[in-house]
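Step one of this worksheet: look at the structure below.
For this depiction, one protein chain was excluded, whereas all remaining protein chains were kept in their positions.
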Amino acid sequence: MTAISTPLPHDLPHDGHGHGDNYLTHGKGLMSWLFTLDHKRIGLMYMTVVLGAFALGGAFAVALRTHLLWPHQDLTAQQAELYNNMFTLHGAVMVFMFIIPAIPAVLGNFILPLQLGAKDVAFPRLNLLSFHIYCIGGLFFVYVLLSGVVHAATGGQVTFPGGFGLDTGWTFYAPYSTSKASGSVTAAVLGAFMLGFSSILTGLNFIATIHSLRPKGMTWFRMPLLLWSLYATSIIQILATPVLAITLLLLVAERTLGIGIFDSSLGGDPVLMQHFFWFYSHPAVYIMILPAMGVISEIITAHSRKHIFGYTFVAMSSVGIAMLSFFVWGHHMFVSGQSPMAGAIFSLLTFLVALPSAVKVFNWLGTLYKGDIHLTTPMLYVLGFLLLFSIGGLTGLPLAAINVDVHLHDTYFVIAHFHYVAMGSMLFAFLGGMYHWWPKMFGKMYNDNAGRVAAVLIFIGFNLTFFPQFIAGTHGMPRRYASYPPEFQIYHVLSTFGAYTMTTGLVIVLLNWVHSLARGKKAPANPWGANTLEWHTSSPPPHDNFKVTPEVGDPYDMSGWVYDQATEGWVLSDEPRAATSHH
Amino acid sequence: MYCMHSLLAEATNATFWLPKGVSSVASDVDWLFYFTYWVTIFFFVLILGLVVVFALKYRHRPGHEPCAPGPSHNNALEVIWTVIPTILVFAMFYWGVRGYMDMTIAPPDAMEIQVTGKMWTWEFTYPNGHTDSELHIPVGMPVRFVLNSEDVIHSFAIPAFRLRKDVVPRRYNKLWVQATEEGTYPVYCDQYCGISHSRMISEVKVEPMSSYRAWLVKASNWETTMTPLEAGEHFYKTKGCMACHSVDGTRIIGPSFKDVFGDTVEMNDGSKVLADENYVHESIREPSAKVVKGFQPVMPPFTKESLPDKDINAIIWYLKSKSSHFKGDMGAGKKLAAPVEKK
Partner (left out) sequence: MAQLTTTPLAHPVGHDAHNGHDPHLAHHFDTMEQQYRSNKTGMWVFLATEILMFGGLFCAYSVYRHNHPEVFAFAHEALDRKWGAINTIVLITSSLTMAWAVRAAQMNQRKLLSFLLALTILGGAGFMVIKSVEYKTKWEHHLFPGRLNVYNKEYKGEAKPYADLLALKNGDEEAAMGGDEVHEAPTAAAIAVPPEYVDPNAGGPDAAKIRANFAVVPGLSDKANEHLEEHLTLSSLNDLDRSRINAFFSVYFLMTGLHGIHVLIGMGLITWLFFRSLRNEFSSKYFAPVDLVGLYWHIVDVIWIFLFPLLYLIH
């Protein structure tokens, strides 16, 4: 609800200059950032740490892939220990510090209130707390990493109470993690606990914001699709993450006190731990992908200057995915010894949860049809997403069929599948979103050609990295192997060169962004001509987001904007708009 | 349509995607895999085609007037592209469950082999009670594996059989197979179980019943075919010792066996112990009773079932042969203890 109920003419800074005061210049000094309540600044701070986490997790991945160039039939204990620590930390850092928070905490924090025409999220202080808790959780992981490094560097002389490094895999399966692992499991688990808590607070904030701060005229079915997807994500965050919290606490209690809940010799059940763990971790993968899908909806409409096809179906499919996601966790446990009846039920539900995603892909294709497609950097990421998400989703089908999954479980096929959806899809959406909203966030444009070259390189490199892994997996190459039989070498070599290619592309992206910050052209308020409310304010926005309350209409009706050659941006035309709003 | 290929209980050929499948369930698994594969190819090509065509045909270019925007919803289309995938997934689900039922329900007359996984080796106990580190099964007969772990969760995986099951401590998971073709196929551990997880590889040898029986008899009584020294070396390599103890002085996870037997060893509580037969016995049965200085107490104990006393004696001969501190006579170790009488 806004205080002003009559529509007003818009007042947009017509030259894109910050009139001196935007959110970046409002308040100076480190403390004004670390203790800010401004959702935009919090989003940027998240961005810094999240990108750092991505670089760290990526460094581990490159190290792993380099190691895997050779079969290492004569693997030494030291190499094995190093490898096992690296794959574990790669997974833990990527999952908990990058994939889960990235889009909600970076792009969501920045854009959500803007898309609502609001001044901030419902609970700005909670938002800041969420960021600080995230950093503390990250510090726990850094401790784990350093303890492993110091232990290895001193040849095993220096040990740490509670262990050093971490080699359990990001899944922490008991009883290995609770009774055998020499890693600093407790520290890592507590770090994950903190990161989960941060995730819960973000979700809580978004739910309250979307419920309470929608402007007058923005009914649920007039919300941009990014908000639908963030809402669905937040539902999962608040319902699933607490179960992870208790699982992690139980793991700590098991490891430190020996309570025995996951230890068969003390009356517990290790498979129970898997149930608890996957009850969270499966919905978690939808926390990863739903925001990505929201971002895709925003970019694909803006950059093909076309209304989304099937708005209601796309919105409802987000909710459908969120609900169904809670009932499929057992598909990670088909071979754990759970009953065939349970297996059958999980298999059916897993197949069903694929359907809403398929609906979205077809609707996005419908959006492209007869659009005015600008092949900008964000659009290239969207097209890449469509292809990679299709492969990722379709390769979930053999994994959902139980008897085929028995053959493919815990092989490289699974690794390839989830990298196609987590990296090929989520990362592409994240990068696309970063490029799409970059002008809004920083008031600068970037070199689009460099961006496009990087996107293509990353696409090629990604496929070269992970497609061979499908084949390795169907041939039986197991996961988490530091050494392997020589017949698999060809797949690993191809994969590693793909990884190097992809890294090159990612480095170009980073340089592209740095160059933009240093020397980018000033960005207009609306470089893409989109109609969601964030484009109705200056780039970058003022501290309070809007100098004038924007008028709410159909978020995908772009007919009111005309291109202004002088600013290379879009501005609202004076003509009254034709009634072209859709649902 | 489903019934037809379950009658074809013969091996499937190796293809680009799959290795040779040599169990009775392999053909069903491979069939469904290829079904999902072609569904994937179909939809991917469709989506790729549309993406490329749309991106090119509708791309914004100077001088090109964009089309009037198309409709923004079409309920009929939504229904079609929901219903068709739904039918497909129901079909895949159904065939998957049918195939899984075949995998789960063992024939009642299956021969039982107990599989014990432990860090980081596999042990197989045959119906006659013999425990071996090699897995042999007769071809064409149902074999039921009863899986148990001594420590953490492992996973017993045989890609050629298209089979896999987790091996959980204090729980007995079951897996059955009927191998359809002779040969030797790899066995992997598929659940991360510690530092030597990737070394926990074994093999399954599928052979005719007669040679399986012959092997089992021989293996159960190694005294008939191997000298204690040869047997000791064999056990060193196959019972898991080699993963942690070298014989050339290199430190792996446990102390090297080089020059140990007959020497005085220092324990981590400061005491010094003579490394004699008793010491070796205790180190194998109760490894945490005495831990060598500078090492961690991570060695799992070996029970009488997995390593009978006579096997330990053979290992002792091997240790003697690797130690310059043993000055005794190696003669008895190099003679067959129970040679088979020539008939």
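By written order: A and B. Residues from 1 in each chain.
The rule is short, and it goes like this: a contact is a pair of C-beta atoms (placed from the backbone, for glycine too) under 8 Å apart; a residue touches a chain by one contact, two chains touch by 3 or more.
Keep in mind the model is a prediction, meaning the values are calculated, not measured.
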Which displayed chains the unshown chain touches: A
Candidates A:I246, A:V456 or A:L511 - the one touching the absent chain: A:I246
Hidden-chain contact residue, picked from the options A:A118, A:A292 or A:V406: A:A118
Residue among A:M31, A:L257, A:M341 or A:A518 touching the omitted chain: A:L257
Full-complex contact with the absent chain, from A:V335, A:L427, A:A482 or A:V571: A:V571
Interface with the undisplayed chain - residues on chain A: 1-4, 8-12, 14, 113, 118-124, 126, 200, 203-205, 207-209, 211-213, 238-243, 245-247, 249-250, 253-254, 256-261, 266-269, 272, 276, 543-544, 546-549, 562-566, 571-574
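Just so we're on the same page, only the chains that are shown with their structure count from here on.
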Between chain A and chain B, centroid-to-centroid distance (C-alpha), Å: 35
Contacting residues of chain A [partner chain B, same complex]: 75-77, 80-81, 84, 167-169, 173-176, 179-182, 264-265, 270-271, 304-313, 335-337, 340, 343-344, 347-348, 351-352, 354-355, 358-359, 361-363, 365-366, 368-375, 383, 386-387, 390-391, 394-395, 397-398, 400-407, 409-411, 471, 474-476, 478-485, 556, 582-583
Residues of chain B touching chain A in the complex: 16-19, 25, 28-29, 32-33, 36-37, 39-40, 43-44, 47-48, 50-51, 54-55, 58-60, 66-74, 77-78, 81-82, 85-86, 89-90, 92-93, 95-97, 99-104, 119, 151-153, 155, 157, 159-160, 162-166, 168-171, 173, 186, 188-199, 201, 252-253, 296, 298
